[in-house]
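So that we are looking at the same thing, I have put the structure below in structure tokens.
Every protein chain except one is present and positioned as in the full complex.
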Amino acid sequence: MSQTALPAAPSSGVRAPVVNDCSIQVATVNGSGSQTANNTLLRAIFQMGIPVSGKNLFPSNISGLPTWFTIRANKHGYIARRKEIDVLVCMNSDTAVEDVKNAPAGAAVIYDETFGLDKHRSDLVFYPVPFQRLVKECCPEAKLRKLVVNMIYVGIVAHLLEIDVAEIAKALGKAFSTKPKALELNKAAVDAGLAYAKANLVKRDPFKVARMDKTAGKILVDGNSASALGCMFAGVTVVTWYPITPSSSLCETLIDYMKEHRIDPDTGKATFAIVQAEDELAAIGMAIGAGWAGARSMTSTAGPGISLMNEFIGLGYYAEVPTVIFDVQRTGPSTGLPTRTMQGDVLKTAYASHGDCKHPCLYPDSIGEAYEFAMAAFDLAEALQTPVFVLTDLDLGMNLWMSEPFAYPEQAIARGKVLDDAGVAAMKDWGRYKDVDGDGVPYRTLPGTPGDGKGAYFTRGSGHDEYGRYTESGATYVRNLDRIGRKIDLMKTKGPAPVIDGKGAKVGILAYGTTHWAIVESRDQLKAEKGLATDYCRVRAFPFSDEVRKFVAAHDRVYVVEQNRDAQMLGMLRMEYPELATKMTSVRHYNGLPVDARSVTDEIARLESNPVAGHGAR
Amino acid sequence: MSQTALPAAPSSGVRAPVVNDCSIQVATVNGSGSQTANNTLLRAIFQMGIPVSGKNLFPSNISGLPTWFTIRANKHGYIARRKEIDVLVCMNSDTAVEDVKNAPAGAAVIYDETFGLDKHRSDLVFYPVPFQRLVKECCPEAKLRKLVVNMIYVGIVAHLLEIDVAEIAKALGKAFSTKPKALELNKAAVDAGLAYAKANLVKRDPFKVARMDKTAGKILVDGNSASALGCMFAGVTVVTWYPITPSSSLCETLIDYMKEHRIDPDTGKATFAIVQAEDELAAIGMAIGAGWAGARSMTSTAGPGISLMNEFIGLGYYAEVPTVIFDVQRTGPSTGLPTRTMQGDVLKTAYASHGDCKHPCLYPDSIGEAYEFAMAAFDLAEALQTPVFVLTDLDLGMNLWMSEPFAYPEQAIARGKVLDDAGVAAMKDWGRYKDVDGDGVPYRTLPGTPGDGKGAYFTRGSGHDEYGRYTESGATYVRNLDRIGRKIDLMKTKGPAPVIDGKGAKVGILAYGTTHWAIVESRDQLKAEKGLATDYCRVRAFPFSDEVRKFVAAHDRVYVVEQNRDAQMLGMLRMEYPELATKMTSVRHYNGLPVDARSVTDEIARLESNPVAGHGAR
Amino acid sequence: MSTSTPAVPPAPAPAAGPKVNRLGLPVTDYQGAKSTLCAGCGHDVITNTIISALWEMGVEPYRVAKMSGIGCSSKTTNYFLNRSWGFNAVHGRMPAVATGALLANRNLISIGVSGDGDTAAIGMGQFVHLLRRNVPMVYLCENNGVYGLTKGQFSPTADYGSKLKSGVVNDLPSVDLCAMAIELGCGFVARSFSADRKQLLQILRAAVAHRGLAFIDVISPCVTFNDHPGSTKSYDYGRANERPIHELGFVPTWEKAADEVDVPAGGSMDVDMPNGGTIKIRKLERDFDPRDKVAALNLLRECHEKKEFLTGLFYVNPQAENFLDLLDLGPAPLATLPSSKVRPSKAVLDQINEELR
Partner (left out) sequence: MSTSTPAVPPAPAPAAGPKVNRLGLPVTDYQGAKSTLCAGCGHDVITNTIISALWEMGVEPYRVAKMSGIGCSSKTTNYFLNRSWGFNAVHGRMPAVATGALLANRNLISIGVSGDGDTAAIGMGQFVHLLRRNVPMVYLCENNGVYGLTKGQFSPTADYGSKLKSGVVNDLPSVDLCAMAIELGCGFVARSFSADRKQLLQILRAAVAHRGLAFIDVISPCVTFNDHPGSTKSYDYGRANERPIHELGFVPTWEKAADEVDVPAGGSMDVDMPNGGTIKIRKLERDFDPRDKVAALNLLRECHEKKEFLTGLFYVNPQAENFLDLLDLGPAPLATLPSSKVRPSKAVLDQINEELR
């Protein structure tokens, strides 16, 4: 599916203006400091009220390798990745030729004039720019030029697309708020680009932007920051982590926020502990130790870390210890493509660890949910006394997304069934693993609870009875494991319900996480291009709410769209709903890039043209 | 299901003799040396030609806790665990009362007279024995009495069941072949038991044994030894392991066999390396390093080790390194019940590691297959260039089973597609990951291949192209991962096909591994008691042979019987065969004891009485 | 067939007033479940000594967190202090779990019990990092040179040349956990012998008073798998070869006046502990100052080469900054901070939103 051919190039010629609907791709070399330039462009368009998204495609390398940044501006609010690029900015000689070869007909190409790209295609609009000369002129200090040259293309693009120069200035001001000298230098470079474009480039492509009002009040932020904020407002107290792309920035952002906002004003002391562990085994071990002792604890990692955490996850499940595990998914298996996205750990987290285990999982799709589900995860972990996974991915975690501002939590922090010494005394014959309320969730006590140690108990990953005492009794083992199973199934009602858009169509689409954004657009495409109306179910938690089952049951065919090879979520759905197994067909995308609407639309259209063939596939 | 009530006790009275159909259970304290006594009984019955099995139920502890050994003798050859005990030998005062309470009516109870057990039931046949007095008389050395006392019950049981005394003597001779003094002492104790029983006990229970000819030529051995022998004859060269119950004895037995039979007679040097690693991460890492460098390598572990190996397993999969991993399954999750059995890692091994992974798995049911599949595993690992799992369990691995003698392998060792320097040169433009033959399996070279290093390549768990070069190209990534997927699917034809007993019944039973033995018996029970004819498919490998699909498709209802809570194999079948998902219903047993026929029969009978209700369950 | 381990029945109420500690608690309040280890196992002696030490030190049971991994040794946390919380985690990873628990509640008194397999094989990485962080807890390694629970394979502390019952000889050098601990900055490093209960008791008392990580390597014979001739971790070997480098006793602050402690007489050296109390040391043959790191390491290397079995407090640095000090936490446990302390105000969120506009 990732191989879908590009549409045939239309014959060249001046086209009608295309306003607020284009994708800009900047190709540079990593470590060259283009990030600020790209964000300036993104932010300026955003400030003009135009829905926008930015996707950074970077190598697993620190400096010197190709990197691409894509900005999509779309008046309809489509912010999924789009495969077709309208405006190319070629700053990297290593990839320029191939980038140009892959561009759709009619695209605009801004490039360093020395690259001579115009000889490779005749159906594109070429804008050569003497970047080296311009930067020499506007930046006297030679060693800064590598960085500053990027701001020149900002000026060029701004001129060609008619981006409001005032918004560029504002965005720059934000980026360099504490560095007036750098601000001046970068502004000069933008101006140089603007001036050059004005004087030398004749607009021949159709792409431009114009002010709208679709981003008013919105914020621009990456998913890892959103998750971090969710953790902070969830009242997280112990964070233990090990660096790994694309998860590191979650904890690193959290550290910054916590240092700023979580110092107790009364004592001047931290209300949290954040520890960089020696590896993921230690990170999850500390998180479990802290959860056991009553902290709201968490760790954050990616696939390789999840694999290493497997043994401890089973301990958390069986000994019933709350903690929260963020998995910012990247392309596996193994080290895979560390800087590419994927939904490849879905099956693995749901059933992580040997023996019979099943874990609550949350699948946020957006900034808003990255924030909210982080909060929900801590409440759920303590409500269910078990490790809870939050599965985001590189696309959500590391890219900039528009969002409504974060809403202050309405619910108070809920710490679940925790007893103090008096509470234990009040409860007749308390036992750590007794099912007092019939919901499978026992009452716990925290180590160090002041008093006589009435609530003291022994925690172990080996066989234990209702009082936490060691036992090898088969009957007790079954009773306990069945209770835990029931407890985890509470997720069906306690987890966030699926978001369902059902208007009685025959065909349903089911997706989760960031795949959402391609679905929104694809449904419109299917409707517009094929006349195919679709209903939509976005799964947000595992074990699945019964509404998921109802949705599948209510449709003739349901396409389960996901970003992995093995149709992992579909597999889970088939295990849970055998009676609906054949209703569901897989649509997969797994080349490491965020899924785009076109790929989904084409594949569903293909399958719909012969629906039976789709059945049972994957 | 594990809670099935015992049949109501029949009214007491002398019953007709029950010949060659009884279960004997010896309850002792672990560390008391009863193992030799129990094996003597088992072996003597075996030598009398009567089908027999022995199951050791021991605690996760070294000495001082209760342990039970069950011998089942059955003229029909049923050797699964049976829940009902006919003859109890109570040597442990801590459990004697409860053991007696759980016995079915009519059972015989041999016990230390000081326990006063006869006051607890009136429907059992009691044989009190003054063990302490007898042992004092026959064993002058006080500190040996703890061990020797066990041989007294051997004598008692032999007399009561009419076990041939000559066979007891022969079995003893085997056990103490190198220790004549111990032999004499133990023989004296058996004689003391025999003499006491003859003089003092009046046979009032119906159970006895009589010579048959059903074990001629057979051997008695545990599954871990069988696997070890398979490894040795597979030509394993590098074994890296970390101790864990119930897997340790696989490698420990292997060490003994290798030291005896794998020293090169020409050089006097070892043709193997066996390393006790520092943990399971190191064990699998070494196995993968060795497999990469061309050894037939292996490791052996249980659930917790599998969890720890997850990261490396994904590396093996994606970098395409052959190795063999034995998982002798025990009761999970977490540390669980380390000395109890389970089929709890089936789903976890099949999909182990983050990202899209799918691993060949073999499921031996018996001694013969533990041996054969060990050999097959090495061939498959090298044929497919990937880690291969062999899943046995504690029941098979650590218990004694009858078996046909091991057959010498007919096939030569097959090392898969390995090229030397000339081979590389001969192959035009060789690339490590090129699909030359269209089967998805590339050609590999071994590090250190003498020559010019023409076949040198770089192995990595990160993105790579057909030549093993680093790449982040999405298209290359997809091409490679798809090829690997196709390669693993070769298991469908290269793995051992399912064993199918199909006579056109409407109802099918599907099982795997040691569950087999309960199924054999249960099918006869279902036929005899309910008139229910069943067909049977025993799955032996994953990914499944198409014959599995055909079997399920050909039946109205298929009961998938397995030993775990979450119906893991059923889940895998439903993922693979969505169109057959509702045909399959789960029958599970997961209290840590080997599944017995009665539990299966009762559950299938219950479900059959209302087949629709069974559908979709689990 | 029930195989539950029976808990020790609650001690009868003190009738004629049994001896109580400074909290007014009898020693029975410090006991645990009945041990299920082999009769004579060295680990059981250590368990009993821990009970004595914590009772004598008047540690509040509710404050103790008993941490362990997997192994016979790791089981023992169940056999003392029923009135404290215990966590029998996964094999070799107790350090992380213990660290996490202390992060959550810095008021916990953490007592970790591990084995030589648990610490020096699978747990080596975590052990090193626990030392490096100087996490404030008592860490006992019940060292028998073998994996008891999996039936007697050699562990990395088995001495070069020592023999298994089966006759197999260990051909790898042993890891000296004490040398490692000192090298990695641990401020309290001792070795003892489970048969030398008197010495172990005093070391444990002092360890409880230490503000950082107190590591105690206790040679603890495995009677079932490693107590035969040819073993260097047997009772016989230990009894014949143990050489205490000094006599020592720990005098807690409140006992200083009472003077009821077993303080070694003569030529005494005092080490004051910042949390109160004094270690009193009487030197034996050699002139050895446990505050001297270089001397300690040289002593250990020497005894390693000469295959000597020295016991005592090898190194003490009462001042070393511990991990919790570095984190700049307030005095209240993080675990139970009220919402008002852990959820910032709406104003904060508004400000953050503003910054992201």
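In this document, chain identifiers A, B and C correspond to the written order of the chains, with residue numbering beginning at 1 in each.
One rule holds for everything that comes next: a contact is a pair of C-beta atoms (placed from the backbone, for glycine too) under 8 Å apart; a residue touches a chain by one contact, two chains touch by 3 or more.
What you see is a predicted model; the values in this text were computed from it and never measured.
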{"item": "Which displayed chains the unshown chain touches", "value": "A, B, C"}
{"item": "Candidate in contact with the missing chain, chosen from B:158, B:238 or B:342", "value": "B:238"}
{"item": "Chain not shown: contacting residue from B:413, B:533 or B:553", "value": "B:413"}
{"item": "Residue among B:99, B:311, B:562 or B:576 that touches the chain left out of view", "value": "B:311"}
{"item": "Contact residue for the chain not shown (choose from C:23, C:168 or C:326)", "value": "C:326"}
{"item": "Selected residue (touches chain absent from view) among A:186, A:215, A:334 or A:563", "value": "A:334"}
{"item": "In chain C, positions touching the absent partner", "value": "121-126, 128-129, 132-133, 156, 171-173, 175-176, 179-180, 183-185, 293-294, 297-298, 301, 326"}
{"item": "Touch residues of chain A, complete complex, unshown partner", "value": "27, 31, 57, 59-66, 68, 95, 98-99, 102, 242-245, 248, 276, 278-280, 304, 334-335"}
{"item": "Touching residues on chain B - with respect to the absent chain", "value": "217-221, 225, 229, 232-238, 240, 257, 261-262, 264, 267, 269-273, 275, 277-279, 281-297, 311-312, 315, 319, 405-406, 408-409, 412-413, 421, 445-454, 456-462, 465, 467, 469-473, 476"}
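Rule of thumb we're sticking to: only the chains that are shown with their structure count from here on.
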{"item": "Between chain A and chain B, centroid-to-centroid distance (C-alpha), Å", "value": "44"}
{"item": "Gap in Å, rounded to a whole number, between the CA centres of chain C and chain B", "value": "39"}
{"item": "Chain A, residues touching no fewer than two other chains", "value": "311, 315, 319, 460-462, 472"}
{"item": "Set of chain C residues in contact with two or more other chains", "value": "1-3, 90"}
